[in-house]
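A protein chain is absent from this complex, but the other protein chains hold their places.
After this line comes chain A, so read on.
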Amino acid sequence: MENNFFDEEAGVILGLGELRVGAYPMGTIGLGSCIALILHDQRRSLAGLAHIMLPESRGNTERPGKFADTAMSVLLEEMENLGSVKCSTTAIVVGGASMFEFSASSLNIGDRNIAAVKDQLHEQRIGIEYEETGGKVGRSVYYWPEGKGRLIVKRADGTCIAL
């Protein structure tokens, strides 16, 4: 699949429900109602990314990256294992679009995902450094954890932002 931002590097594209922690570039392609939650520890050039699909795990622990609550706790745990501390960690939240028009509301789960992820961040007292959520447009996210971190969000309508 299209992966034009990571061509020359060992970037990892995360599928639905996956999560990773590391110092290498990470991304998700074709993000719709799902959320890309990035936790970044600037001091250690370390980041974690989860491709969150649903707001609540309801006790399901098999795929922590799939749900907002389990993704948050596992990301933090893995980052702490690598020496990261919560007070130097900030968050980036992208996604949660409502993709469908003329639709039964059940397909538009994006809003619930956004709320769940923000609740989790609030609970953990992690500040949101950048947020691009909601709307009606699909997005691809690319993140480089080095230093202050570098983010590219590419929207389906062709617009692109880089931080």
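The rule we apply is simple: contacts are C-beta pairs under 8 Å (C-beta built on N, C-alpha and C of every residue); 3 or more make two chains touch, one makes a residue touch a chain; residues count from 1.
FYI, contacts and distances are computed from a predicted model.
Per UniProt, the protein behind the absent chain is "Chemotaxis protein CheC"; the candidates were "ABC transporter permease subunit", "NADPH-dependent glutamate synthase", "Sulfide/dihydroorotate dehydrogenase-like FAD/NAD-binding protein" or "Chemotaxis protein CheC". Which of A:38, A:54 or A:74 touches the hidden chain is settled by the complete complex: it is A:54. For chain A, the list of residues touching the undisplayed chain reads 1-2, 13-18, 29-34, 53-54, 60, 62-63, 66, 97, 99-104, 106-110, 136-140, 156.
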